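Notes follow the structure.
A single protein chain has been removed from this complex, and every other one stays in its place.
Showing subunit A:
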Amino acid sequence: MVEQAEIRVVHQGGSNITFREPAISSDSRFLLCASGHNVKVFSTVTEECVQELRGHTDLVTGVLLRPSNHLQAYSCSADGTVRLWDFTDGILIKTYVIGYPICSIYASASHDGVIFIATPTKGYKTLDSLQLLAVHLPQTAGQLVETSDLSAVLSDVSANPATVAFGRAGEYVASTNGVQLQIFFFKKQKSFRFSLKENSCSGRRNTFTCVACHPTDDCIATGHEDGKIRLWRNFDQKREYTYRTLHWHHSTVRALCFTPEGSNLLSGGVESVLVQWRYQQESQQDFLPRLGAAITHIAVSPDGALFCTSHSDNKIVLIQSCVKVSSIIQGLVKGEAVQTDLMVDPRSKALVLNGKPGHLQFYSLQRDRLLFNLDVVQQEFIHQEGLDQFQVVMATLDGAGAWLATVEERKQETVEAELNLKLWAFDEPSQSFVLNTTVSTPHEVRITAVTFDPAARGQTSLLVSCGRDGLFKAWRLAPPAHPDDGGPSWTCDFVSGYHGLTPQRCCFSADGSLLAVGFQEVVTVWSPASWELLLTLSQPPGIIRDLCFGRLSCSKFLLGTTSSDQLCCWNLLTCSLEWSTSMEVSLLLADPLSDNMAAFCHQDGNTDLFVFKPSEPRPLFSQKAVCSGRVSRAVFAPREVALESCEESSQWLNRSQLYFLTPLMDLLTFSTRAEEERLMTASKQLVVDDSVAMTPFQLLLGKRRPHHQAAVEDPAVRPPAERPVPPGGSAAVRELLQSPAHVLPAAAALCSVFMEALLETPSDPEEEEEEDSDQEMETRATRPERGLLETDSADPVLSRAQVRELRRVRKLDHSWFSSLLDS
């Protein structure tokens, strides 16, 4: 294994679940999809993530059900391993070490003990040229298995995993690259290549984009860039091959899939329509339109009843028998670019950023799911190329999460951009934001920055906006001019400029007593209380790009970055430059819960991260090449539970977590080794415990004793004795009632067991202790033979009252004793 660094960049939350084709379990209950470094198992019914398979140390590049065991799944990753999982229980069964980064994984039922992987060809650095290897998995015991039996099947494989498919009973494999289709027959060890012309007569591109093979017939379906689907037949001949062309899609066909019986062919593309072609009667098609975003993958459950489409906006739609959308699993919505800053909603601790066009999404990083979309623009989005629409370009939340300000703009070629500033109040009853004020054209020209006063609360909230028109404006909540106008609304409170320069940035100090506005090369500091210009700072040359006040112990410092690649730190007490250093900072960020600051520096096409305290000359943490490209969006998200890390380099991650967006729109974060180990042990625990998952069903069925012993030993867990306990109110039943419905077996299956559990409860003497109601005792008295067993004493002639008294005494005694032990 690779030596692990103390702090790693990982995908954690908000990762792409549509990166690769998902797999549906054979009973159609679970959906497995690659998500960052993990594999997520979703329930197809409740859309809940029921398992997360952790273990890979790089991007997972493929998930596949094991053909010989439908309860197991393979996953492959760029870290060079293939892992075999028991996905229902989340147990890692085996790790096969391949040693090369793997781009995709394939298997077929007739190749037992062999999986096929696509890896970069030796000698080629890029992903342009891959080769398909057959890997014979050794049948050795032990978790970690080295594989050495690799044999090349095909070379010149495209990096798109949809371009390889296995044919009828694994007899052949079809692969496309560019305008070439390549078919390799395993039995004859013979391969055929067919190529199309680069461009057809009408100038459309013929490039292959995906391929699918019919499960029982020798028919290969290929999708093309010009929207055509070709059905190839007779491809075991060099020249007498033939194909039929189907054309419905107007743009690239992204995904193709045959249903398991082979009776239908499914296709999808940018039109967001799932097309179902009848095999052999292709002139008949069924359509499922309005799926919301371009289809990128299609998967079908083994019984053919459930279809699943992945979409470009990080969404998986589950479709029942091609007519009904049964559920939607939505990841972090990814558009082309995030224009708003990343924010954390103080109430829900959710990440707030652009989502669907014209929307803000609230994404819970802890629970890794989308909470809701806030429709900011409130206009129908029309999907058409070249059409200018309103876009949310800026958003900011105040310190308490009670107010949200959004800026939307519509760029038009001929006229000035249209601008709207909207202020939203949090509505407690509906738990959502409600539009309070709309200011159209708050500035003449584009707005460069908006920010709330972080310290002000409630009615005294203050919003500052800067515009290209050389002004910054302060907005305050004001009571309505007429009493019958409704609630308070936001009005402009103060307008000012500085020598006609354009304000680029504004920033409040943590206590809200100072406002710093960067006017090109000059930083001005204002007092929001009196709107008095307190001081000006300037460090020419270079336009101020970012401004940030220090926090907590460093709140006397004001930091700024300039376009001449300077990072400056001014001391506000002495009004002088404390220090400055030369680095190209693309993003400067202050942690709200500590005095740390993070600077993302762009250097040589990569981004480096420095975490430092303004008061200390040495950075707390630095990492080179965090990701390629320029990082322009990042946020410190407060942790729910602070870490107790004592190592110096990772202390800055104790209270909050740093998330950032790469140019490719991947949400990445930093994770410490301790944190990862904790997560790993959490998942491994199940392996140690038992091979059966800790389901409530299992609790009911057999393993009651250890659980109840634990319950007894820990008095804090026990319910108060005085409270009337429902009949059979054992911990197992409680568990049953509290656990989410989706992880439970069918109610019909549970019912009889549940009833039995109720009946047999008294047979457990420990259990008896907890039942304390008279009624309960009455029923028991009717069965004297049980009564005999219940009592510890050999004396059978104790009266009922005596027995009760004895029991009470003992119980009291016991609790007292245990509390004594505890203390």
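In this text, a residue touches a chain if its C-beta (ideal position, glycine included) is under 8 Å from a C-beta of that chain, and two chains touch if they have at least 3 such contacts; residues count from 1.
One rule holds in what follows: contacts and distances are computed from a predicted model.
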| item | value |
| --- | --- |
| Hidden chain of the complex, named as in its UniProt record, picked from "Phosphatidylinositol glycan anchor biosynthesis, class U", "UTP4 small subunit processome component", "Elongator complex protein 4" or "pyruvate dehydrogenase (acetyl-transferring)" | "UTP4 small subunit processome component" |
| Which of A:S68, A:S110, A:T245 or A:Q378 contacts the chain that the document leaves out | A:T245 |
| Touching residue (missing chain; options A:Q280, A:S321, A:S432 or A:S553) | A:Q280 |
| Residue of A:D217, A:E521 or A:E578 in touch with the missing chain, whole complex considered | A:D217 |
| Subunit A residues touching the omitted chain (full complex) | 168, 171, 185, 216-218, 233-234, 236-237, 239-245, 250, 280-284 |
